Structures are given as C-alpha cells and as structure tokens.
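Here we show just some of the chains, and they stay where they sit in the whole.
Letters A and B mark the chains as written, and numbering starts fresh at 1 in each.
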Amino acid sequence: MKFTVKQIATLLEGEVAGNDTLAITGLSKIEEGKPGDISFLSNLKYEPYLYTTQASAVIVDHSFQPKKPVLSALIFVENSYSAFTRLLEEYYKQLSFSRIGVEQPSYIGDGCQLGEQIYRGAFSYIGKNCQIGRNVKIYPHAYIGNNVCIGDNSIIHPGARILDNCVIGQYCVVHPNAVVGSEGFGFAPQPDGTYKTIPQLGNVILEDFVNVGSGTTIDCATMGSTYIRTGAKLDNLIQIGHNVDIGRNTVIAAQTGISGSTKIGANCVIGGQVGFAGHLIIADGTKVGAQSGVGKNVVEEGTALNCSPAFGMKESMRSLAIFRKLPALEQRLTVLEKKNKKES
Amino acid sequence: MKFTVKQIATLLEGEVAGNDTLAITGLSKIEEGKPGDISFLSNLKYEPYLYTTQASAVIVDHSFQPKKPVLSALIFVENSYSAFTRLLEEYYKQLSFSRIGVEQPSYIGDGCQLGEQIYRGAFSYIGKNCQIGRNVKIYPHAYIGNNVCIGDNSIIHPGARILDNCVIGQYCVVHPNAVVGSEGFGFAPQPDGTYKTIPQLGNVILEDFVNVGSGTTIDCATMGSTYIRTGAKLDNLIQIGHNVDIGRNTVIAAQTGISGSTKIGANCVIGGQVGFAGHLIIADGTKVGAQSGVGKNVVEEGTALNCSPAFGMKESMRSLAIFRKLPALEQRLTVLEKKNKKES
C-alpha cells in the first residue's frame, strides 16, 4: 500500500488536521505505530498513546478533541473504528488480489479454459481440461489436477494440492499446503491379515466462500462427492474423511478430525482437536468443546457437547468438576465405611 | 475411462440386454446414475431405482428379472456386486498408473537409475544416485532427495517429500504433502537452558504395500532406520517419531502420533488422534480406541485399550459410564453422610 494521508481521508470521507501529504505504507495499533503507519483511536483508554505514537496519521472521531499537541496527522471521521476496519478490508482485498499474470516456468495442460485477471505463479501446475474462473490466483507450487473447476475470485495458495475432478466454488481460499481430494483411507481386511485398497473414485466439492486452512487434508469420496458447503470455514491441520458433508457456515477449529461419511449440519461451531467417528449425522447448530470425541448422532439442533466421549456440555462440566476432587470423594467414602464398620 | 457397454460385458463375462454400443465414461451408485455411467443392482432394496436411473448400463445378477421396463442397458453376470467391484478395481488401477513419460521442466541429479514406464511430472525433483523402479509414478512437485531407492509400482503424489537415503518398497503410495525422512526432534538440554541439536543421520524404510496418508510426517532415525513394515497403512496427518517401528499390516487412523523409538507390533488397529509415548513395545494385534494415550508397554497380544492414559477397553467403558453420573454419585454420598451424622 502506498497512499497519501489525503487520499485515505478522501476514501474515508474524513477531514485532515495536519500534514496531508505524508505517505502511508502500513497499518498498526496506536501503541505500535511507526512512521509511515496509519492507526486509529476509538477507546479513550488508549488516548495517552496518541500523544506519543510515531504513526504518521491517526483516525479519530469527529467529536474527539486532543488535550495535548499531536505530532501525527489526524483524520476526523464519523466512527473511527469502522473507518479503520474499512481501511483494513480495502487494503487486504487489494493485497489478496494484487498478483496478476503468469510467471515462468509454469505448467498448464491441454483443454483448459481460463478467465481474465488470473495469476499463475512460477512452478504452478494445472492439469488437463480445467476451468479456471475470473480473478483466480494460483500461487507458486500450487497443483491443480485434471478436470478441476475453480470459480471466480478464489485463491489457491503456495503448495496447495487440488486433485483430479475436484470442484472449487467462488471466493474460496485454499491455504498453503492444504490437500483437497486426496484418496481416502479405504482398506478392506483380507483373511490373511493383509488389506486390499478400496478404489477411491469420487471427488471433493467446495461450494462458495469456503476456507481451507494450511495443511488441512480433505479426502475425496469413494464414489460421489465429499462436500464442504457454502460459507464453511476450516482452520489448519484438519482431517476430513471420504464422503463427509460439512454444512453451510459451519466453523471448525484446528486439528479436528472427521471420520468418513459423517454429515455435520449447518451453523455448527466445532472446537480444536475434536474427533468425530464415522457415519454420524450431526444436527444444525451443534457446538462441540475442544478435544471432545463425538461417537453418536446428534439429533436436536443447538446441542452443546463436551468431553471424550462427548455428552451434554453442562453435565460434562459437573462431572469434570467432581473428577478433580475424586481423591477427596474416595476419602469421604472411606470415612463412612470405617464408621459403619465400627458401628456394626 | 471410455469403453462401450459391449467391451465391459466382455471383460466381465456377461451378457447384454439393450444397447451395447453406448459409451461408458464413469461409475456410480444406481441412485446417482447419470448418462454415461455404469451402475449395479445387487441388494433388491434398491430395485426401484433401476426403473428410474439415468445410468447408461446396470450390472445385474443372471437370476434377476425386471418387473417393469428398463431404459438402461443391462449386463447379466454371475454376481453383480463382485463384477462391479472388479470393474472399479480395473478402472482404479488404470487411473492410478495411467501417467507415463516426463513433463518439463523437471529435475534429475547425476547417477540415477530409472526403470521403464516411469512418470515424472513437471517440477518433480530427483536428487543424485537414486534408483527408481519400474512403473513408478512421481507426480508434479514431488521431491526425492539423494540416494533414495523406490521399488516398482510405487506412487509418489504431488508435494510428497522423500528425504536423503530413504528406501521405499514396491507398491507403496505416498500421498500429497506427506514427508518421509525429515529430521527427528532430538535436542539435548544444556546447563544454560538452551538446547543442542542431536544429529539425525538415519533414514526411513517403507517396506512393500505401505500407504502414507496426506500430510503425514515420518522422521528418520537418529542412526539406523525408522521402519514401516510391509502392508502397514497410515492415514492422513499422522506423526511418526525417529526410530519408530510399525509392524506388518498395522493400520493407523488419522492424526495419531507415535513418539520416538516406540515399536508397534503387527496387525494392530490404532484409532484416530491416539498418542503413544516413546520407547514403548506394543504387542501384535493390539487395538487402541480413538483419542487414547498409551504410556506403557503392551505385553499380551490382542489387548484392547482405551482412554488417556489408556487401560483395558472394557474396564474403561465402565469407568466412563460412571464418570457421566459422578454428580449423582456425589449426591448419594452426601445423603449417606447426612444420615450418618444424624444417627451418630
């Protein structure tokens, strides 16, 4: 980013007090402001920093009146917090989609259709017969297999792997080293103790606005599709088994694992390091505490679960509280037993 | 895949009723059949779908007699389920080994010996003095270090890393972004609180028919070898520490971690998200429930363990059942105490 204070003030519909020709190259918290940064003051708890910050400009509310001299340029706006957030988002959008064009060497197979404003980084690989939408960004070392579709405005980060026949919707982000569509873990035990590989021929479908975190792995379906529905957000190092279906706007924290064929409803909130057994059906709006292990279907919407194996959140809290005082509990029991013995 | 119904019938030694010139390009379940697909009917529960499916052909048993008109071509065989499975496997084998030749740019160091029918994808890297067997498939972005041996018919998927001196047997599959032979976590504490790196100079040996899941990491031995024995199957995002030894035909589910120098026996079945401490010896045929933590040797073959720390599966089930009703248990104790107090 490189703007003048004046340009930013215009974008934010604000008024400048101070030097409006200064160049702004970064954003920061007011207590960490460096020359070239723009910051904001909303919560007046932070006001003392205003008088010492090195930031070149600070966004403040129209109603704010400095009590001491300020070195930074001030941009007065209706709501300083919203204005700063808007600036962050503009800057972020600009950054995310700034790369355009093709770096060499890169590889693309026959029969591909490419939209406009695509970025294809050096050492990126696109197989045969792929459809890549408008404004898609394929970073260096990304791998796109054969017959893959990627919708407009999606970003495939460095080292992400999208395997054959997968479908990526619009506005999806696949983070570095994530794997989408690898073969699931299907092995049929044989009488001699060995295992035979079960062919995995399906794909993965990410609908729109899906986030796949760094290092996360999503297995393709045995037949048919593994689904990650619109708006679902997966954090880093998550494992999604074959034929799983993750509902709309469901959020899953890092290092959670979902076994094959489990269907998670919409608007669920799943903590980190949770495990789900296979072939489950989990109701919409289910909440699961971190490190829980879910082994049964969840029928009622909005259920909150905890523990391994998981049961009701409140009940689990009570059991866990007593778990910590189990030695005292046993002691109480022993006291009773002794009394009882004496009496009888 | 592109075959006619007639060609498939010949392969399966079946007889066709209907149009045997239709082109078949995919396989599907009967309830999801699209034009160009072949499906099968075995369980008669699914018979209604036969009369509505869009599949171009359906495999049925010789004994089967349709009760209504069928639009799809029918292929009559001895056992429709086995025939379909055979078709799946043929198709899968064809797919898995379909890539042949060298895409450019790719890199290969001096002194390598390469078998026939190899695939080397664009941006694949092979170091010095490697031996790569017949029909090996090295996908784009795969990295093979120096002095690596890979046996016939093994597949190294995109972004997999095989580090120096490792040995991969025959018919192994290393899935995308797996790491085989990285340096183990060896650090010796020093008197000043810092840690000194312990040199890691060994390798990893995958014997034959080994599966290494996406994102799984297997550390090399400090000296000697980390072993994954013939037929062992590792799912995604598993961590295998240095000098570990995983026995023949042992199956490990996703996100499990095995600490350094632990030896797991043959034919074990290990659930997901399990942890093993280091330097353990685990007997053949051990079964471990998901999310368990194994901290002690397992001496008896066929032991089933659960919980963290792990103990007998059955005993753990009883303890877990009571854990859930701990509040009631405490209540019962309190009642007794009150009575007792009153009486004395």
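Note that in this section a contact is a pair of C-beta atoms (placed from the backbone, for glycine too) under 8 Å apart; a residue touches a chain by one contact, two chains touch by 3 or more.
These numbers were taken from a predicted model, which means no experiment stands behind them.
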> Total subunits of the complete complex, with 2 given?
Replying inline: 3
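We take it that only the chains that are shown with their structure count from here on.
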> Between subunit A and subunit B, what's the gap in Å when you average each chain's C-alpha atoms?
Replying inline: 26
> Given the complex with subunit A, which residues does subunit B contribute to the contact?
Replying inline: 27-29, 32, 88-89, 91-92, 95, 103, 105, 121-123, 139-141, 157-159, 173, 175-177, 209, 211, 213-215, 231, 233, 235-237, 248-249, 251, 253-255, 266-267, 272-273, 290-291, 320, 323-327, 329-330, 333, 336-337, 340, 344
> Of all residues in subunit A, which touch subunit B in the complex?
Replying inline: 105, 107, 123, 125, 141, 143, 145, 159, 161, 163, 177, 179, 182-183, 185, 187, 193-195, 197, 199-201, 215, 217, 219, 223-224, 237, 239, 241, 255, 257, 259, 273, 275, 277, 291, 293, 308-309, 311, 315, 318-319, 322-323, 329, 332-333, 336, 339-340, 343
